[in-house]
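Below is one structure, written out as structure tokens; the observations come after it.
For this view, one protein chain was removed and the others were kept in their places.
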Amino acid sequence: MGAAADCSPSEMMIVAAARALSNDDVCFVGIGLPSAACNLARLTHAPDITLIYESGTIETKPHVLPLSIGDPELCQTALTTVPVPELFAYWLQGGRITVGFLAAAQIDRFGNINTTVIGSYGRPTVRLPGAGGAPEIASHCRQVFVIVSQTPRTFVPQVDFITSFGHGTGGDHRQRLGIRTAGPTLVVTDLGVLRPDPETRELVVTSMHPGVRREEVAAQTGWPVRFAPTVEETPPPSAHELAVLRDLVARSAPAAAPS
Amino acid sequence: MGAAADCSPSEMMIVAAARALSNDDVCFVGIGLPSAACNLARLTHAPDITLIYESGTIETKPHVLPLSIGDPELCQTALTTVPVPELFAYWLQGGRITVGFLAAAQIDRFGNINTTVIGSYGRPTVRLPGAGGAPEIASHCRQVFVIVSQTPRTFVPQVDFITSFGHGTGGDHRQRLGIRTAGPTLVVTDLGVLRPDPETRELVVTSMHPGVRREEVAAQTGWPVRFAPTVEETPPPSAHELAVLRDLVARSAPAAAPS
Amino acid sequence: MKAAERIRRKARFLSLSEAVAEYVRDGDVVAMEGFTHLIPFAAGHEVIRQGKRDLTLVRMTPDLIYDQLIGMGCARKLIFSWGGNPGVGSLHRLRDAVEHGWPRPLDLEEHSHAGMAQAYAAGAAGLPCAILRGYLGTDLARVNPNVRFIDCPFTGARLAAIPALRPDVAVIHAQRADRRGHVLIEGIVGVQKEVVLAASRAVVTVEEIVDDLRASGPNAVVLPSWTVDAIVEAPGGARPSYAHGYYGRDNAFYAAWDGISRDREAFLAWMREHVLRSGGGVRVPGSA
Partner (left out) sequence: MKAAERIRRKARFLSLSEAVAEYVRDGDVVAMEGFTHLIPFAAGHEVIRQGKRDLTLVRMTPDLIYDQLIGMGCARKLIFSWGGNPGVGSLHRLRDAVEHGWPRPLDLEEHSHAGMAQAYAAGAAGLPCAILRGYLGTDLARVNPNVRFIDCPFTGARLAAIPALRPDVAVIHAQRADRRGHVLIEGIVGVQKEVVLAASRAVVTVEEIVDDLRASGPNAVVLPSWTVDAIVEAPGGARPSYAHGYYGRDNAFYAAWDGISRDREAFLAWMREHVLRSGGGVRVPGSA
């Protein structure tokens, strides 16, 4: 599979995210970019990956990308569909999920996620949709992957509101709260990949996509971002990966296709 | 419907119990005598009564009396069958049941029921089956009916073990425990009918079956039983009631038929 | 929310206007549920036409129907866990109410999906509260006084507690009911059973009323007649959401709503044209 001619940063991001998933994963899928990445993984190297959406659809295999978390396609292609209280109690809180895949409006240097408000909670400048399943996805899945475009607006030193707890103020903050899961272990953006420092849990750039320069990454990050001792270059999408992704997007409802 | 020639005390007991149920009742049915009484009601004056068994079978209409709480017949003739945790949480604890119909190994003057042990709990002389659904049936149903043969062994001053709380030590004991339901309001035996005194909640004889004498009732009760100012005579089973009951018993598995 | 009187007579078959007039009252805590699937749009539109006011709206995912109710000034408070246009973006009427108080200020009580789903389940189960391992480290617990923490009496583990949700009235849409009033729901069943069992009153709109419920198997999701107050035949009553086995989701409309709802006048014009037309005498926000 030779490298693809050219691809958009968004395509590179989705491909890089898809590669992080394995065939054995049981994945709790957020809508939008996470859904695109998880289904790309299923349609390429991880055909047996188990995808679960918060609408209660378990082991679903959508032919097209769903627009909403509960599109008919998800139920029609699922192994089974359970009530929403059962999904969150037995399947998520029960600890059966290996990877929770989330998007974010804001993410900070310690991987805390904000999808609630920009500004103060009482008088927000922007009212965002809110939590949905994310707070418990972030605390109950064995690990959390985040996929989000990297800009100074999204990558902030500290989120305005902690909707989903990542590594808090860093270090062993999760353990101190009695949270036993790993939290955000991977953040994939349109520029590269960040992972938490093993000690401080600060997000550090470990890989950059082809053609991306450090200055660019620094300029698009709201804090003085650190780079790993060795920063790899993300292998470009293979022709196959790109073809499958473009097919998937093309056959999906326009509104459901990631821009 | 003329009075039936002759019937057994057990038949009189089941008929009298069945008559206490109405067409609008949603009834949580214990196995054995309660099941016979509830289904007789359904097959006579209360065709639309809703019967629920603790196996999760809701609005079931068994053609024969089930031997167990979960016979195939119960599921096959039910409107729907729900998981057991749901049955106890949403349907019983949720407060949707008008009448809980129980049997008893021991019942005391305040309607407390023992189905756990005769003797001390640590070294019982007789180990009985235990609680099953009864403790929460007794506290969550709007009212509780009890059907049990009357002997000094079953009608005791105080039960050896409170498996299901009736009126405790009497008076407002239920309210003092924060229990909002009426508890045992009717006890039907092979000799007559007892109801709690409105004030003291002591079980008092309010009706005797045809041919039963006060001395007999007193002799079969383990405490100095009181009689209501006016004790009625239970109307004997009608020919129709008796015919339907005998058909039901005859077509049921011998082991399921109340002796 | 009043304590629910949980034992009901058999359901009555009413028209949509009768059911909403009788069972949805000004000031009520109203929960119209349906998780993406089976959203009771027809019933919600009737609530708007009847000009219900001061409602506390409860719903995990407010979706377009609550955007419309909020934009038409029916609500004083929203209890929710995710308030967006799924896969599209913001709910602009919800944002306008929260950010600018138009057409009136809107109080928010905000949870996570896990918390709200368990709060409905606790309501159905007659419990005063739900417990879950949740909200740890989040600011939701800071801004919402209805998120508290207790210790497990056996392990000492810290558990979040939320008050049970016990709406005054639940409104859902289902596939069908039989003539005895039993209701069948299948596909994505969300929290519909829980909200009906948790509420003091329950209105169910259905695609069709049939002789045979055609439940799929012994464990199908069925609400017995005696758990429902009113059943309304409302074919297409979930559009532009969908009804599994009847019609699909109108994703194009969900995308189009973004444009319709951004502008107050465009929104009001759309509502007049598509919702109010069939009814009369409705207070339109700003028209007072």
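We just call them A, B and C in the order they show up, numbering each chain from 1.
We adopt the following convention: a residue touches a chain if its C-beta (ideal position, glycine included) is under 8 Å from a C-beta of that chain, and two chains touch if they have at least 3 such contacts.
Bear in mind the structure is a predicted one, so any value in this text is a computation, not a measurement.
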Partner chains on view for the chain not depicted: A, B, C
Selected from B:39, B:98, B:116 or B:221 as touching the chain missing from the view: B:116
Residue among C:21, C:108, C:129 or C:209 touching the omitted chain: C:129
Residues of chain A in contact with the chain not shown: 24, 26, 50, 58-59, 75-76, 78-82, 89-90, 93-98, 140, 142
Interface with the unshown chain - residue positions in chain C: 126-129, 131-133, 146, 148-150, 152-155, 157, 159, 161, 163, 186-187, 189, 216-221, 244
Chain B residues that touch the omitted chain in the full complex: 31-32, 54-57, 66-72, 74-76, 81, 83-85, 87-89, 92-93, 116, 121, 124-136, 139-140, 161-165, 168, 173-174, 177-179, 253-256
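Operating definition for what follows: only the chains that are shown with their structure count from here on.
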Those chains which touch chain C and also touch chain B: none
Farthest-lying chain, centroid of Cα atoms versus that of chain B: A
Rounded Å distance, chain B centre to chain C centre (Cα mean): 40
For chain A paired with chain B, centre-to-centre distance based on mean C-alpha positions, whole Å: 58
Chain centre separation in whole Å, for chain C relative to chain A (CA means): 29
Residues within chain C bordering two or more other chains: 121, 193-194, 221
